[in-house]
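One protein chain omitted, others in place.
Showing chain A:
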């Protein structure tokens, strides 16, 4: 248990440091929660391959790492601009887990939107945050959630007032620096969407190329009656980063949650997505895309709990794996007893580009009601040779044909994306990451430019 102990020692140092700086103790409930998290983590330790939920994912990269904690949030403005999403947005930035006011753009918030870094929200009125924080993701969820609870000090608090329709996307940006000593961060994301409100939130993970940090996020989302939320995880973390994230969504009546979980970066990535459909009419849509190469390891665990009748869920995950990358998909749908009139669909398709890549997929259904329509499907294979042939008969050379088909494979998920900037960026990254011989980046560039041109023409 020495690995876990090292992390706990680090926690003690941090708490002491903080007390010395601020000169006062934390509110008692925060301290108590920290203790509970630490105790739970100490009891559980890091998960091993013997734990069913971690059967295919080895976390030694994290447990054996020596991670410090960031002490400042300095980051070059130009690098940040180059890394960030080029989109007109309400922006909240964190550097290695610490809030950066300089890189954030919180001026002129639209009516009905409150966005604060967690530290400020706690300072202003810690009791107002205390109720919702940790309500959905307790320390029992996973050892990493416990670890996060023990360390949590910063994060994003987003509140959308009832009835507010927010057109401007809200981007929460997490930047990872190339530090001399790798650091870890344990941010929290708390989103409360009021009744009939509508908003788009993008969690964007990106960083300096040489970074090798560990990010451990816990997100909690509460959707009240009729709220609509589009939630993006655009994970483009540096290839040395370890990234563990969980997102727990609590859905009220007639609410609609749409998740885009796009994973392109990171050396070791684990995402947990849990939606509780707690009242009639609630709907959850999960769209996911992961593209891993080299020795990247991407693990996506998703869960939908149909806790009420007349709820709907739909899931579509696509994975592309090259080189020696490994992908894991575990999708689970649970239909509770008496949750009748449910529809739940789940699909996972994977494309293996190399013989040494591996995918472990497990689409699960657990159903305790009879008036349901549930389906799931999983496929793994290579590109359709007939399709390659069809393109070649039209004079497209083989490599380009394969590249195009790979892009089209990802396209089935990407076409659901409503933020064009995100879709374009992902498409370009996927094209750019494809093996050299596919060399498609130019093609995408051209097509998107010509698309912009034609749009410009039609508008004029």
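Brief remarks on what is shown
Methods note: contacts are C-beta pairs under 8 Å (C-beta built on N, C-alpha and C of every residue); 3 or more make two chains touch, one makes a residue touch a chain; residues count from 1.
Keep this in mind: contacts and distances are computed from a predicted model.
Only one chain is not pictured, and the protein name UniProt records for it, out of "Iron-regulated ABC transporter membrane component SufB", "ATP synthase subunit b", "Extracellular solute-binding protein" or "Acyl carrier protein", is "Iron-regulated ABC transporter membrane component SufB".
The chain that is not drawn here is touched, among residues A:79, A:179, A:314 or A:340, by A:340. The omitted chain makes contact with just one of the residues A:200, A:213 or A:361: A:361. Checked against the hidden chain, the listed residues A:24, A:52, A:108 or A:167 yield one contact partner: A:52. Of the listed residues A:132, A:380, A:400 or A:421, the one in contact with the hidden chain in the full complex is A:380. Residue-level contact of chain A with the missing chain is found at 52, 56, 337-338, 340, 350, 352-382.
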